[in-house]
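All protein chains of the complex are present and in place, except for one that has been dropped.
This part shows chain A:
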Amino acid sequence: MTGEWLDIGWVDEIPVRGSRTVQVTGGDDIALFRTGEGKVFALLDRCPHKHGRLSQGIVHGGAVACPLHNWRISLTTGEALGGDKGCTPVIPVKITGGRVLICRTGALQAAA
């Protein structure tokens, strides 16, 4: 894995309205989400509330509902929606030729 973008795998490997994780050695996982419309987003897999695994939540619209206490976290900004306050780091993602790439510096910053 060299370069600024890390190649993670095929888009199709992430279930629609579901997620997969990237394991980060020595840190929290990164959660990759795919929305109903096929857009892909990445967040640190750690809810700003009590660290629930966002990758295990229900994805709807552009948000994910945390499996522990149902906070809704925006996939684009990482911010808690509704009345809740808190933010999860967002890792830039792009899709090239059907492959999912995440930003290396973004991933490092999130892991730090």
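As a working rule, contacts are C-beta pairs under 8 Å (C-beta built on N, C-alpha and C of every residue); 3 or more make two chains touch, one makes a residue touch a chain; residues count from 1.
The rule is short, and it goes like this: contacts and distances are computed from a predicted model.
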Which of "Phosphate transport system permease protein", "Carbon monoxide dehydrogenase", "Nitrite reductase large subunit NirB" or "Sarcosine oxidase subunit delta" is the UniProt protein name of the chain not shown?
"Nitrite reductase large subunit NirB"
Mind listing the chain A residues that contact the chain we can't see here?
1-2, 6, 8-9, 12-18, 20-27, 29-30, 32, 35-39, 41, 50-53, 56-62, 65, 67-68, 70, 72, 74-77, 96-97, 100, 104, 107-108, 111
